[in-house]
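Some notes on the structure that comes next.
Missing here: one protein chain of the complex. Every other protein chain is in place.
Should a chain be cited, it is by its letter among A, B, C, D and E, assigned in written order, with residues numbered from 1 in that chain.
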Amino acid sequence: MSKRVVTFGEIMMRLNPQGYLRFVQAQSFDLTFGGGEANVAASLAQFGLPASFVTAVPKHEIGDCAVNWLRRFGVDTSFILRQGERLGIYFLEFGASQRPSKVIYDRANSSISQVKPGDFDWEKILAGAGWFHFTGITPALGDGPAEACLAAVQTAKKLGLTVSADLNYRKKLWSREKAREVMSKLMPYVDMAIANEEDAEMVFGIKARDTDVTAGALSSEGYKDVAKQLQEMFGFKQVAITLRESISASDNNWSALLYDGGTFYNSRKYKVHIVDRVGGGDSFGAGLIYSYLTGKSPDQAVQFAVAASCLKHTIFGDLNLVSAAEVETLAGGDASGRVQR
Amino acid sequence: MSKRVVTFGEIMMRLNPQGYLRFVQAQSFDLTFGGGEANVAASLAQFGLPASFVTAVPKHEIGDCAVNWLRRFGVDTSFILRQGERLGIYFLEFGASQRPSKVIYDRANSSISQVKPGDFDWEKILAGAGWFHFTGITPALGDGPAEACLAAVQTAKKLGLTVSADLNYRKKLWSREKAREVMSKLMPYVDMAIANEEDAEMVFGIKARDTDVTAGALSSEGYKDVAKQLQEMFGFKQVAITLRESISASDNNWSALLYDGGTFYNSRKYKVHIVDRVGGGDSFGAGLIYSYLTGKSPDQAVQFAVAASCLKHTIFGDLNLVSAAEVETLAGGDASGRVQR
Amino acid sequence: MSKRVVTFGEIMMRLNPQGYLRFVQAQSFDLTFGGGEANVAASLAQFGLPASFVTAVPKHEIGDCAVNWLRRFGVDTSFILRQGERLGIYFLEFGASQRPSKVIYDRANSSISQVKPGDFDWEKILAGAGWFHFTGITPALGDGPAEACLAAVQTAKKLGLTVSADLNYRKKLWSREKAREVMSKLMPYVDMAIANEEDAEMVFGIKARDTDVTAGALSSEGYKDVAKQLQEMFGFKQVAITLRESISASDNNWSALLYDGGTFYNSRKYKVHIVDRVGGGDSFGAGLIYSYLTGKSPDQAVQFAVAASCLKHTIFGDLNLVSAAEVETLAGGDASGRVQR
Amino acid sequence: MSKRVVTFGEIMMRLNPQGYLRFVQAQSFDLTFGGGEANVAASLAQFGLPASFVTAVPKHEIGDCAVNWLRRFGVDTSFILRQGERLGIYFLEFGASQRPSKVIYDRANSSISQVKPGDFDWEKILAGAGWFHFTGITPALGDGPAEACLAAVQTAKKLGLTVSADLNYRKKLWSREKAREVMSKLMPYVDMAIANEEDAEMVFGIKARDTDVTAGALSSEGYKDVAKQLQEMFGFKQVAITLRESISASDNNWSALLYDGGTFYNSRKYKVHIVDRVGGGDSFGAGLIYSYLTGKSPDQAVQFAVAASCLKHTIFGDLNLVSAAEVETLAGGDASGRVQR
Amino acid sequence: MSKRVVTFGEIMMRLNPQGYLRFVQAQSFDLTFGGGEANVAASLAQFGLPASFVTAVPKHEIGDCAVNWLRRFGVDTSFILRQGERLGIYFLEFGASQRPSKVIYDRANSSISQVKPGDFDWEKILAGAGWFHFTGITPALGDGPAEACLAAVQTAKKLGLTVSADLNYRKKLWSREKAREVMSKLMPYVDMAIANEEDAEMVFGIKARDTDVTAGALSSEGYKDVAKQLQEMFGFKQVAITLRESISASDNNWSALLYDGGTFYNSRKYKVHIVDRVGGGDSFGAGLIYSYLTGKSPDQAVQFAVAASCLKHTIFGDLNLVSAAEVETLAGGDASGRVQR
Partner (left out) sequence: MSKRVVTFGEIMMRLNPQGYLRFVQAQSFDLTFGGGEANVAASLAQFGLPASFVTAVPKHEIGDCAVNWLRRFGVDTSFILRQGERLGIYFLEFGASQRPSKVIYDRANSSISQVKPGDFDWEKILAGAGWFHFTGITPALGDGPAEACLAAVQTAKKLGLTVSADLNYRKKLWSREKAREVMSKLMPYVDMAIANEEDAEMVFGIKARDTDVTAGALSSEGYKDVAKQLQEMFGFKQVAITLRESISASDNNWSALLYDGGTFYNSRKYKVHIVDRVGGGDSFGAGLIYSYLTGKSPDQAVQFAVAASCLKHTIFGDLNLVSAAEVETLAGGDASGRVQR
């Protein structure tokens, strides 16, 4: 079995009105839990890899709910701190057709945002592990989490782990300037960088040429250029970029490219009829990590990762609850959706 | 803030089996409330305009439910009469793909259908208001409502309000002959007429050339001709026509044209993946009224109105629960449906 | 009124997580009942024909549930045996887009699989009936059901009924060799054979040329050849083949061809946006039986049957809860899905 | 098997907010169907007796729903007329503790209320049957139903059926004077009369001495006197009176007495923790009819009937979905509610 | 009509697992909104009095939800400020029998807790009003709300309004010392004080003799003494004390006493089988306010108020959705819970 993967970040309660109801129509919320790095850990656990998620959640039953959610899906939760006052929450309203989905965050002052240097014993947490993953959301939560993140990547490198980071810029959490400053300190410890169509520009000012995001048309050439610039800036071993063409809230095209400093690997492009696109990027990251940990080639890796995240779009909740075998079937070319009996 | 808009008509209880269940499969009904003019008032209230809905509903708790529903969404309900025996009901079954949606009406003998001349004090109701709106459904409910409607438009004109009417022909409620007779008396008081692809022919015998409705293909030229004929017949200041191309119960194309007696303004055409198309025309009417009350140009008006009603197709229930800002975003060209965080 | 149709087979409890939830996300299951021959009987009952379903279910309340389900939808259940230990179950997870639907069977040792020769009094059951229908699933359930099936078709022919069979090969239930052996004994009594794109090859080794099922592209010519081979092998009066092109779990193209030993009749092809495709083949069979019992021509029959099964794809559950009039509307060319008020 | 029982009356759609929600809180309704005589027929069908329910419901799908509901639970629906405009509706809000349940009727102009003399062919409907049952609600629906009811009981007596009537006075449907006039014409054909604590007084002015209904305390002696007066007035073979002591909306005491013109038979008294008390009286009537048709003694009959209706209070919906064996267990003295495995 | 009542405080989102599920079992939450003073305003609105609720909620859709909730139930929301970052939340788990209900608060940093002196224009808000009400929760939210509360009561007294306060001590929000300090400044402006069995002791150190709260047995004499001490301490015109005997989470006894400085008025005691006891005290307060505003005697007032709050225990959600007529029926002695048709 592969070595253990450790991810570090925030897990939030997610509350969404049922179906396509708007917030103002709701008399109930579906309850799930998710967050960038938790999603990656859960996806890896479905693939059969040992995966630990590290965070802090309050001691009360709402904290229990979050821990149990991950435990149910096979994530190791033994390093989660139980402290602080509240669990972050995000409210999600599903869009449809021309109406976009909406996310309202209520995450300030969450337990994880209040952690202090020294709360996490990274030597112990990372002992025997093979991979560490975080996203740009974690350091954006506050100075405490940012410092914890730095300590984690430093320890990870010291212990010989591979480190991956999804840039994941969130403008509600910090400014571009602050993001660039903090992320620039973390990037030198990162082996594999993952970004979507906006992150590179927002955080590092790297522009994809000839692309108008709202128009839904992406230039593959432009993104190659972005990947190259990113790679050159920090010396990443791999840079992966997900390419979303948003036809509407119901239909997206989804593909990715991977650059290993030498060659560009383009994935197949999937036309996805969307059930739930939250966590799409995270499932891609998990797919890449799984691929590298199980010895796939770069070409296979990007195909596996984009197939995994294609499937994520068809699954309710943040977590990509698909097996590696299911991903392999799609990556192998069977996208017919025929009933499996 | 804009002057108050007053709409007058019937609000019904709407009962639909959940999801795509057929009537005969139901063991529960989703409960909402709606009706042409109530939908217009509610949409305007979401846009931030003061809007009053005038009707009659019974004194008991089922009547309370209808009033509360509107109140929740910001509609002024202080002129609603509490009298009569029952609230009209309509049963709705959602279609999908080649299976059409079905509506079964159970609205006979509703409180509003039993109103008598003099039940409504239009001088008081319309005092200080700027706009009056009704649809062809109201006078079709009976002689009492028809007379009340006539009194309303006469008072409205006397007090200087703008009057709009959505022709909205309903064959289950009255014959084409009766409709033409009654509507012809009301039209002289109307400034803005709204019609869909069938109304003009059904009520006034005006034909759109080269159009086969069941084939789902509409001729834009034909509709210009219809608009022109309508305008000439009653001297409307504006005639708006919504153009629905029904690909299937799940997918429609939706656009509109506006004629101001001089120029034709064509809206963008939206390909809509449908959540709930009931109230589509009403949301268009509300969009037009909002546009004129807030000083938009005819071109902006038809674009705003059709964008508003495009969004309506993505929202469960009769009411178009979208803000003016959301409509502006779509009318401004962003139809990508990307997540709003 | 037409003569009574009798179908014979298994009815199972069907349990599916709500909406697009995966099995591992479920905290509740939607509960319905279905099975090939039960579905055919129920569909015929909606069309207004007298239809009896013959099976065995346990005496307890779970058996009652299955009987009541059919009774609710107008199926004659008076010949159902109440014996044995359990009702077969199947678990269904709805797929979406590139993620396929999944079926997990838990049907071993069901009451119907344990029936013995002589349990059914076919002379009585078939007295006065006009048509007998079964699928390849029934004889696959065990030697008892297979013998009962043989007794049924022999009695049916003796009494002058028309016999139809849907090949419906299920690899989880028996081997291809066993299927061929048993089915070859039953086919001589069959007048009308129905098959999908895989059955003919699986059971009788008949190959459709130039067709790659997973690629979703079917050759109409190839299927004509299959139909011809089938007809020649057993002397069927009619051979019908349904043609499914699986674009994704959400979108399929659906059509059929009918061969009467002389002429090939091709149906219209429908692009279906899927609500629930289980029972698609059964609804086609019911459409054919209805067509022949009500005197339609072969061309009308295949058009009616494929329109019926097109509608089935839009209806939750195994049963095709549509009226003959609704099918006629679609078969007559109105696929616009416009609201029926 | 016993001879067929025929009941005649109205079946309504019942809509209730979920759980203990008030009407004004509802965003969905549970959907069931019921009505006095339909409830009796359904209860008898659960007991294993052949039972036909006669009514009129509209041709559309809402009418189908009502028919299917009864069919599902084994009631013969073949004599139901499909005509008229609407199905009656009643809205039900469940009370709890000191808050009473509320019923709002919306039943005017239902199909059954509009029937005309001659619509029902009673000779055919009652041929071969052994028992006819109606309640005081049916003749209260209008002159048409009242005349149909008279024709039914006259035919029933002519054909030798036993006739039972539940007085069931509904003040919303008719005045006490009108009720007395019409019911007095029907009673001479009735063998068995059933009444609750208010009916005898409301319809025939017969008073139970020493009883204050709202105080929840009933005098058994008083009711014996009522039964005796009723018997003497119309010469009934049996008079049964149900005795409800309403402790609260959640807890009732429930018992009955039966008078056969000679002896009074008192049932056990049950303390019931209520799930749904609608249809309590109807389930008692069905218990009596079953008892007499299966040859029970008067003492056994009243014990069976009151045990049956005790169980009804624990079952959601109007219909008493319990088997005769379940009733026998309770009537036999086992009220412990221990889990049946 | 009575003069307007103004209440001031926090409204929170309330999230509870369905039925009796524990937090850790939830996959959805019922969504409602409530808070002490909002509950009072909503209850008064159901009684037909004009009632304004004053608070601050964020500008986004979650804030809209709270406003709409109140608007739906007839509360005037025109003075609600739209500012700040978040809406307070509380999680509620329903207890049953020996298992207590649980509340987890997540209300820190809510919009209302962040208000500043001057945010509210009390002269305008209270103009023309007759009554002002707050609870001890409002000043506990922070210095800003406490100052706003002081400004409100000062203005209220200046304008001649009656002022009522429910002590409502919440130990999670502030210490007993801080509570005493702040509340002591507010009490001089208060005419009517309401307290439950713990408040007087917690805030002002006043002890009820001979009472063990956890034992569920309360001494009426002891509470008279408490009321007297409270009255003497601040010169209240009325002191009302609610008396809850907690038999279990499912069953409580509920009564109250009122002291007007001269006489003690004891209410009837109700045995309540509980649906939802949150808001019980608030509904009592609303009952008192209504009683005094409509001219009831002290004896009638306490009977009305305790009957109102008895009914609240049977209603889901914080809001007491009962009419004055319903309360009068219960207060008048009819607690039988018989179905109202």
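Assume contacts are C-beta pairs under 8 Å (C-beta built on N, C-alpha and C of every residue); 3 or more make two chains touch, one makes a residue touch a chain.
As the structure is a computational prediction, the values presented were derived from the model and not from experiment.
When you scan C:Glu10, C:Glu37 or C:Asp64 for touch with the missing chain, the hit is C:Asp64. Set against the missing chain, the residues A:Tyr20, A:Trp69, A:Tyr270 or A:Phe284 yield one that touches it, A:Trp69. Along subunit A, the points of touch with the absent chain fall at residues 68-69, 71-74. Taking the whole complex into account, subunit D touches the unshown chain at residues 19, 73, 270, 272-275, 307, 310-311, 313-317, 321-322, 326, 330, 333-341. Residue positions on subunit C in contact with the hidden chain: 15, 18, 22-24, 26-32, 60-62, 64-65, 68, 85-87, 89, 91, 93, 102, 104, 106, 108-109, in rising order.
Keep this in mind: only the chains that are shown with their structure count from here on.
Note on B-E: across the candidates D-E, C-D or A-B, the interface recurring with over half of the contact pairs conserved by residue number is C-D. Look at where the CA atoms of subunit A average out and do the same for subunit C: the two points lie 44 Å apart. Multi-chain contact residues of subunit D, defined as those touching 2 or more other chains: 22, 24, 27, 68, 102.
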